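For this depiction, one protein chain was excluded, whereas all remaining protein chains were kept in their positions.
Every chain is named by a letter (A, B and C) in the order it is written, and numbering of its residues begins at 1.
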Amino acid sequence: MISLSSKLHEECGVFGIFGDDVMKPASAAYYGLFALQHRGQESCGIAVSDMGVLKCRKDMGLVGEVFSDKDLEALNGHMAIGHVRYSTMGGSCVENCQPFLVRHSKGRLAIAHNGNLTNAEELRGELALDGAMFQTTTDSEVIAHIIARERTRCGSMEQAVANTVKRLKGAFSMLVMSPRKLIAVRDSLGFRPLVLGRLGNSYIFASETCALDAIGAQRIRDIEPGEIVVISAEGINSIRDNCSGVRKICIFEYIYFARPDSVIDGIEVHASRIKAGRLLAQQYPANADIVIGVPDSGLDAALGFSRASGIEYSVGFTRNNYVGRTFIKPEQSQRRASVDIKLNVLTPNIRGKKVVMVDDSIVRGSTTVNIIKALKKAGAKEVHVRISSPTIHWPCYFGTDIPTREELTSNHNSVDRLCRLIGADSLAFLKVESLCELIDSKEKTFCDACFTGNYPDRQG
Amino acid sequence: MISLSSKLHEECGVFGIFGDDVMKPASAAYYGLFALQHRGQESCGIAVSDMGVLKCRKDMGLVGEVFSDKDLEALNGHMAIGHVRYSTMGGSCVENCQPFLVRHSKGRLAIAHNGNLTNAEELRGELALDGAMFQTTTDSEVIAHIIARERTRCGSMEQAVANTVKRLKGAFSMLVMSPRKLIAVRDSLGFRPLVLGRLGNSYIFASETCALDAIGAQRIRDIEPGEIVVISAEGINSIRDNCSGVRKICIFEYIYFARPDSVIDGIEVHASRIKAGRLLAQQYPANADIVIGVPDSGLDAALGFSRASGIEYSVGFTRNNYVGRTFIKPEQSQRRASVDIKLNVLTPNIRGKKVVMVDDSIVRGSTTVNIIKALKKAGAKEVHVRISSPTIHWPCYFGTDIPTREELTSNHNSVDRLCRLIGADSLAFLKVESLCELIDSKEKTFCDACFTGNYPDRQG
Amino acid sequence: MISLSSKLHEECGVFGIFGDDVMKPASAAYYGLFALQHRGQESCGIAVSDMGVLKCRKDMGLVGEVFSDKDLEALNGHMAIGHVRYSTMGGSCVENCQPFLVRHSKGRLAIAHNGNLTNAEELRGELALDGAMFQTTTDSEVIAHIIARERTRCGSMEQAVANTVKRLKGAFSMLVMSPRKLIAVRDSLGFRPLVLGRLGNSYIFASETCALDAIGAQRIRDIEPGEIVVISAEGINSIRDNCSGVRKICIFEYIYFARPDSVIDGIEVHASRIKAGRLLAQQYPANADIVIGVPDSGLDAALGFSRASGIEYSVGFTRNNYVGRTFIKPEQSQRRASVDIKLNVLTPNIRGKKVVMVDDSIVRGSTTVNIIKALKKAGAKEVHVRISSPTIHWPCYFGTDIPTREELTSNHNSVDRLCRLIGADSLAFLKVESLCELIDSKEKTFCDACFTGNYPDRQG
Partner (left out) sequence: MISLSSKLHEECGVFGIFGDDVMKPASAAYYGLFALQHRGQESCGIAVSDMGVLKCRKDMGLVGEVFSDKDLEALNGHMAIGHVRYSTMGGSCVENCQPFLVRHSKGRLAIAHNGNLTNAEELRGELALDGAMFQTTTDSEVIAHIIARERTRCGSMEQAVANTVKRLKGAFSMLVMSPRKLIAVRDSLGFRPLVLGRLGNSYIFASETCALDAIGAQRIRDIEPGEIVVISAEGINSIRDNCSGVRKICIFEYIYFARPDSVIDGIEVHASRIKAGRLLAQQYPANADIVIGVPDSGLDAALGFSRASGIEYSVGFTRNNYVGRTFIKPEQSQRRASVDIKLNVLTPNIRGKKVVMVDDSIVRGSTTVNIIKALKKAGAKEVHVRISSPTIHWPCYFGTDIPTREELTSNHNSVDRLCRLIGADSLAFLKVESLCELIDSKEKTFCDACFTGNYPDRQG
């Protein structure tokens, strides 16, 4: 069996709903967050506004663990925002859970946000010098401080948010809930997804369309990069001062993060993965008996490879669906090779075969080594590895948990050398130039900085 | 999104290990039970024998929830048995968890068992009249009583077990641990699987080979129907007095219960499901654009159907992997159709297509109705349903949780009528006569009573 | 501050009620057990009979921790029995919690019992040889086995109980609940208390009268030693075949175990403690400024000493009421003297004073050493220790957790030597001959075996 531990991680997902004509907003948020659970499994929370009074329930744990019937009953209100969180280093504690609620001079405010500010430390320093005090280590608290201060100076919450956004750098798809308004914001490059939907007379914002499907809502459109959408009893209103038409969606949303049934900025995620497999088959054909994918994220690309190459699609692994947060691994250090737990090779399918194995990425390389070792042990004659993304070389400042450059195996090894190191018979990565094709785009409307080092916020 | 609630359920899985030369037995049992978790998610337990002293830890919950590092540390011993349990009606309480430990006149005894006795009530009555007292409602307690009584009369535990087995009717794959011996028993028709493996100098028994793989052990052979295998410091010994060569393995182990990477009685489970799909394609071809499977158990047969028919294999659904035991469903009664949670249709793949949808069985029919409704709503032009098992008509007395005859939709509806009821464009079930082919058998070496009403223990 | 850890422990308390005209039986049991909590803090449980169906809720923990509103709501029924438990060595686990429920040939049975059988091992052996199987290490299971066997042979539950009682040796105040009857039994020497009360038309059994007070019930009378009282829809009935008129109530119930507001076998516990203090003052006067008691059990005797001697009653210690089961003691091993936690000396009352300190017993002596050290540190000029019980020399076979003879300090030291060891200025114990006076008895109607070694069940 094989470990799957060294994957990249997304940092968050958000959900918001204004209106209770079809469902109780807290219930809608519950289902929505559940559908977004793949974007963050560490903590979750839901805040509601009940006749102007904000309430919140949040804790460490999965959506199904944190919320009881009683919790949802208590969360009355005509709107709600919710959040699921995966956290990087050090910040894994209940204080950092979102939504983040504060009181300021003009009332209350709740924030749920996905992404990473690149100037958070700078802003934190400025605020502290001005007397601000911090109780968490989150970007959300920094943003809340600025909104709170702006709000003392300007006439409306949307204006305070608009002023705030001008000071923020980096990636953020963010929901702000005041007692009577629900405001959605997407940074001017649109690194992280954010979609608008509708259910009856209620409006919904969500990181991905799968959260709309979860409550039977219809997708209206994606929030534009730089756009601020304000929903209140008066209706829906959009502020586009900050929209430049430039788009830099994180390409890894398509390759790995998003759920395959989601549609992001108009592009079907599943289809983009099928296409990645097709491109690999065209660019790096292999002489093999079967094509298999590494579950779950490699399966779609493997199917695309099979279709383009005509090589039979087969099942290489059985995945154990029961690995939860509390799973311990007794004696594992001594016996890594044999007692890993998430994947088991389906030996009869592999024995004596020349295999194309498709996966979504190679980060540290250790997982791939183990998987290939297991395939060879099961009797694979050859293992040809095809990766549906380019080689990763650069850190991400926009909310993906990419390890240090030191840890990225592609910074130490050429593809040839890496092929030998992981024990593969051939190895190929999707070409950087092919990324456009994944999303049917002629221009580079996405961020590929982790592959190229071209950070979109540093460009002209 | 679509509910997946009305599936059949297996009742249990067992694991046993004698020897600690490679791994601590409790740790091995932990990994083994984790791999068998699909056989029972309600409760689990591990008992060890430490220099003749038996200890046990068991509780309601998944393997990953019940056992802490500390629990496993405390479970010292040179052998262990473990159990995962799914329970039918009424018996869902901590008293009924297994392994079941007792003290008797000659010492201690632990039992873990998978299956259902058909004469449990009769035996319980006889024992009670003889003064026996019961603290649980399990078959295990009945068996333990008989062993305990036999043990006062005969010279060895294996003899007591052998005498006991003669009185038991029905299905049982059972592990008995005395302070110094580990004994495996399989009923004379072999309804439930039980396999023998080896890791270093340690012997292992498990319900399925995937549990052997989980600890890096090698499969030696399946326990024969009627066989008793005794392992002690003196080595391994087999009692075959009760072996008649007849085999009646539950065919649903291949169709649905077992993990696809397991090999049961020498037959690969995944391969038998691929074959079921092939047979359906040959027997009931369809004019369609794509073939999809209902996750997870319909996927293999769908792939077989695609291969035999040449129709493109596609992905019809995204499965949410985070539905756990604590998931609640607020407001669901009002909004069943839209807020179900486990499956979401991958609309772009379905829209405008003629679809073959493969699933493993139809029990009550309600799940199938919802799935087809969702496919049609996503724009499927036609939905041709192919079921990789025959129609179910009869209850199971051997450990499968089949509902009453009343609830089985095939007892009320012809296939044609059912096709209209579920809203399919065509519907076909695997032929009963084809079941032999699933396991490459010329004779009927399996139990198909749920399809035919021919209960193997009532024959000749 | 001073530790109070080395006290004697009572093993159990029982409560039963037949009838629901005034209160729900489970609620009554809850309040009753709460009032009996001092008799056992390790585990507790309540079983009810609902139209002949027995149900039970039991777990480790205090009454206030184990039972939720929901638990009590679920425990419907027209009668209930309950139990609080303190366990000696090894048996502290959920399996051993009471009440103990079993199924036998004629139905169901629940037992709650207080006391210790002296022939439990012998009975267990006989039963095992006859094929009985044991799942716990409790006397209750032994008793249940015998009742279950007797019940197969005789026409009524009360007859089965009566036959069973004849085989039991030792101490037991026991409640047996069958689907339609509530039966109370007290061993023929009446070691442990058991009282009958009434609330409206409901009958109640309880270890102490304070449990009757807790629900507003009236005491009718104590169950006689050897008596069996049967309550059913037909009314109350008494079987006295086994009553010999001999009484051997544990004298420590008066000295320490029972709550001071209880009345046991007609004698007020508080009054007997006041009297013990008076006797000490008369027998062993002291020249002192104040009399103080060690909380809580020494306070009453201290008051008695003060009244008889005319020496001023004062407060020597403040007790911390918040020490619970989960209290940990970091760093205590290194710093025993200073960081003990339950008691703090009220220094201003002690400074410069000659003090009479009254406590209920000296077991190992270590607690007394610490207390005297603390009083001297607080400035006591002299400390005269008066113990309201004789010196303890013998083990108890009847349900009191007295340590081994080795550990009893009075087996190694004369009173004079012990006085020097504990650092007291004088030390005296109540005379064995005075015990009669505590309960206003002319004969020895109590067990004093722990002081004298005269075990009442070995006499005559």
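Note that in this section a contact is a pair of C-beta atoms (placed from the backbone, for glycine too) under 8 Å apart; a residue touches a chain by one contact, two chains touch by 3 or more.
Small disclaimer: the values here were computed from a predicted structure and weren't measured.
Displayed chains that the missing chain touches over the full complex: A, C (touch as defined at the top). Among the residues A:His38, A:His145 or A:Arg259, only A:His145 touches the chain that is left out of the figure.
Note that of C:Phe15, C:Tyr30, C:Phe134 or C:Phe429, the residue touching the chain absent from this view is C:Tyr30. For the options A:Met51, A:Leu129 or A:Ala233, the residue in contact with the chain missing from this view is A:Leu129.
In the complete complex, the residue from C:Thr318, C:Asn411 or C:Asn454 that touches the missing chain is C:Thr318. In the full complex, subunit A contacts the hidden chain through residues 94, 101-105, 125, 128-135, 144-145, 148-149, 152. Across the interface with the omitted chain, subunit C contributes residues 1, 22-24, 26-27, 30-31, 34-35, 37-38, 41, 62-65, 67-69, 72, 210, 213-216, 259-261, 263, 268, 270-271, 296, 299-300, 303, 307, 312-315, 317-318, 320-324, 326-328, 330-331, 335, 337-339, 341, 344-349.
The criterion applied here is as follows: only the chains that are shown with their structure count from here on.
A summary of chain positions shows that the Cα centroid lying nearest the centre of all protein Cα atoms is that of chain B. Our note on geometry: subunit A versus subunit B, Cα centroid distance of 36 Å, whole angstroms. Chain centres here are Cα means. That of subunit A falls 61 Å from that of subunit C. For subunit B, residues touching at least two other chains: there are none.
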